[in-house]
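A single protein chain has been omitted from the complex, and every remaining protein chain is retained in its original position.
Each chain carries a letter (A and B) given by its place in the written order, and its residues are counted from 1.
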Amino acid sequence: MQLRPALTERDINRDLLRPVLATPIWFYFLLGGLAIGVCTAIGGFAWAVNHGTGVYGINRPVMWGFLLVNFVFWVGISHAGVMLSAILRLSNAEWRRPATRAAEVLTIFALGTAALHPVFHTGRPWRIYWSMPPGYDFGRGIWPDVRSPFVWDPTAISTYLTGTTLFVILLLIPDLAVLRDRSSGLMQKVYGFLSMGWKGNTRQWKLQIIAGFLLSALILPVFVSVHSIVSWDFAVQIAVEGWHATIFAPYFVIGAVHSGVAGVISVLALLRWMFRWENYIRDDHFDALARLMIVVATAWFYFLVIEFFLGIYPAEEPEISLRTLQVFEWPFNATFIVFLLMGYFVPVPLWLFRRVRQNVALMFWTTLMVNIGMWLERFIIIIPSLMRKQPLTFSWGSYNPSPIELILVAGSFCLVFLGVLTFSKFFPIIPLADAKEGVALETHVRVGKVMVPAAYREE
Amino acid sequence: MHNGGPHGHHVDLLERSSEEAAGEVLGWTERTGPAYLLVVLVLAAVAALGVVGFAMKAADGGLDSHHPWGYLAAALAFIMTTSLSAPLVAIAPRFGKAHWNRYVSRIAETWSVVGLLSILIMVPLLLTLPSAEHRQTLLMYNKVAEGWPVGAPHLYVALVLVFTAINGFGLLWASAIPDFALAKSRVGGLRGALYSKLALGWVGTKRQWRALRAGLGVLGALYFIFIVWSHTTISFDFGQSLVPGLRDSVFPAWQALGGIQAALATVIVTSFVVRMFGGFKEYIGVNQFWSMAKLMLASSLLWMYFWWSGFIIYWYAKTPQAQDFLQLMWFGPYRTIFIITIICNFALVLGILMWNPVRKSILGPTIVSCLIIFGAFLDKIRIYVGFYSVEEYTGHILQEVPEAVPPGLGDGLMVAGVIGGALLLYTLAIKFVPIFNLWEIREGSMLQVIRPFKRLPLKILAKPE
Partner (left out) sequence: MAGRSVLGVFREVDEAVEAADKLKENGMDNFEVLSGTPFPEGAFGEKVANHRLYVWPLMGAMLGFSLALLVTAGTQLAYPLVTGGKPILALPAMFIIAYEGTMLGAIISTIIGVIFESRLPKAKLDLYDPRITEGYIGLVVVAPEGEAERVDALFKAANAADVQLEPAS
């Protein structure tokens, strides 16, 4: 922990509410640019609805293309968000403070965006309720099949989305009260309404703190279940060699944590640059996050190795043909190498050096690299496996993404960033109360002649 | 107790100076009363019975095939998952810069002496393990006929286990060097000379401390990797690869996770015993049990989740092959054992440890730990005895689900002998290596302070870079 200037509550309010109360001009340009991207994607989807899903590149046997790859990617990103905030809260890590809300907000928008992808993919948005209970044809007594992972999946995702959104709103209440006291006119009325009459007495603070712990403990199991169920969308299939593995659930979850924590680090770096929050998102926060990343990445790599070796060891022909395609045949061989380098072999050795961990620019680029790698990972899992679909199918084929799919993928990135930025325009994206508590509890312990940074700990 | 004057007083669990603590701990290490000798004798006798059991089975023509050795493989996996995983409880919190682990880290690390036993048991298991020809093992793919890779799987199992054991001893030694240096000046005779040799002339310069810290970091990280890899290899070469067609990729990871769960349980039970019968009630407190119980609860939830991840795939597949595996692994001949395992390693753990007052006690986590260790034992029996009994181990498909194999006299003696041997090694080790990590405790007492926050006394934890 490095020494930093003593911050008062007034300083914290001023600095962290800057994007809300004094929004810079460039911010609106950024929002505008992202909005154009989103509008283009809406146009693309309208085209797909009008012309039918034939405008996508999917075809027999590769019926799941870029849209599903992107779906898994965004569900993955959404995961680490809450995992990070929940685990760090539960383990009482002091360095969680600036990261928690950004992580949760990223979760909400990434998950919401992910949930749109099955809608894009099916191309029939007006029938999406078929997958949810009571769903289907209510009048004729036809109900969804709960034995299908496609029913588990929307159930899990909607649980996670509801839980996370409510969690964020609940922990926003004290910060909304700060905004109520700092704003005027209509916005004061809105913030006043949303803050529910918060005064900040001992009882209210106590319940806020307990809620932080309790809800973390409740959301963590949901978080694990969501990506597991996403993995079962794939793994319970017996007709696709590359998917039918028992390790898929934990493998997907740890991969989601890998890409998601990386995503949070990238977002934190961006926030620090955009709003000059050097005093809040400090170098030692990046350092701690990078240490966590080393562990997560290595665990993920272990799962990857196990999954791969157990795939090839029975030496069954269909599996071998699939793995050969994945690793040795163009263009997947190039993808595979890039994926391994970006997902593990370049960033992790770099993070072993403290100088890299404490360099914000390097952390931004390495974590971005991880996410490129992880996007490719999903691509490598989904597409080649379908291209070599064998049992019960016996058809091999190829896949090329169509321009509409590319537009939708690009649009999804714009949508997530638009969401996070819009949130940061109206609400503090670094929790004020958490930052203030951190300052209040910070202290030092004298050991011999040095002062060691320390923190008061409530038990 | 140290006094920090205006900066609050430094706290520690211990109400004594580090000088007094050193005297107490080192004195205990040296002292061997009649009760201790009796325990050693009994354990040695049990271990000897294990050798008798082994001889009985070997004389019965057992060395010709791997089938009779399921119980021995289970015993090996059991000590891997309990004793040899235990040092993880010392390693992981050190990386997380925790403070609570300082009082139990040596208790955990000392378990690495069981590495010696694991190598011993490995020998007959490797001798009887069938060659890789026409069989599936992790390190090859269709290349066995061409003689590649050399020595698989035997060589690789041996290497991993030997490296794990060496690494464990290295870790224990490295972490004890400052304590050996402290002890050598207080003890004379052969013991003193040995301590002096092992302390390598440690005087505690800045440079030496930095080297020690870096060394413990590297050895700890390596041990973590080796232990996970040991679980992977054992569960693979002595387990999964003996069942044709079984391709359960979560299984090695699940076994490794079970190792973390059982490691915590082992350290909790050991801490309880050291606390109760060693007279160290003031050294190990509720805080240690509480911290470990939280981790144990989390690992138990994960343990169940990993199992479910495998189960749902087989249950969903509904192919004849998947049905056979469901039978072999969980719901067939070993159903009762499996249900007891789930109850011990998950249901009761969740039901008991979800209550914070129970987690924050000494007895609660200890009882749950005993359940977990018992569950882990049954788990290994179910897996290894079941997999070893599959008659036709080559080919691509499991032909038939074998009947359950009850233990014979030889099996019982062998398993008891392995457990007794592991306990014997530990019991001997704690009278040589100080049972508490004195330098870590000393450091911890400097970094924890109680100081009032306005009108409320609170604990302060310092985290140096």
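Criterion: a contact is a pair of C-beta atoms (placed from the backbone, for glycine too) under 8 Å apart; a residue touches a chain by one contact, two chains touch by 3 or more.
Because the structure is predicted, anything quoted here is derived from the model rather than measured.
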Residue in contact with the excluded chain [from A:G76, A:P98 or A:G163]: A:G163
Options A:Q208, A:T246 or A:Q326, residue touching the unrepresented chain: A:Q208
Residue of A:M196, A:A239 or A:L352 in touch with the missing chain, whole complex considered: A:M196
Which residue of B:Y316, B:F374 or B:F432 touches the chain not shown here: B:Y316
In chain B, positions touching the absent partner: 311-312, 315-316, 318, 453-456, 458
Where the missing chain touches chain A, by residue: 8-10, 13, 133-134, 141-148, 151-152, 155-156, 159, 162-163, 166-167, 170, 173-174, 177-178, 180-182, 196-211, 214-215, 218-219, 221-222, 225, 229, 433, 436-437, 439-441, 456, 458
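Following the convention adopted for this analysis, only the chains that are shown with their structure count from here on.
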Interfacial residue positions of chain B with respect to chain A in the complex: 4, 7, 10, 96, 136-138, 140-142, 228, 232, 241, 245, 247-253, 301, 305-306, 308-310, 312-314, 316-317, 319, 396, 446-447, 449, 451, 453, 458-465
Residues on chain A engaged by chain B in the complex (per definition of touch): 1, 91, 94, 221, 224, 228, 232, 235-236, 238, 244-250, 302-303, 306-307, 309-316, 441, 443-447, 452-459
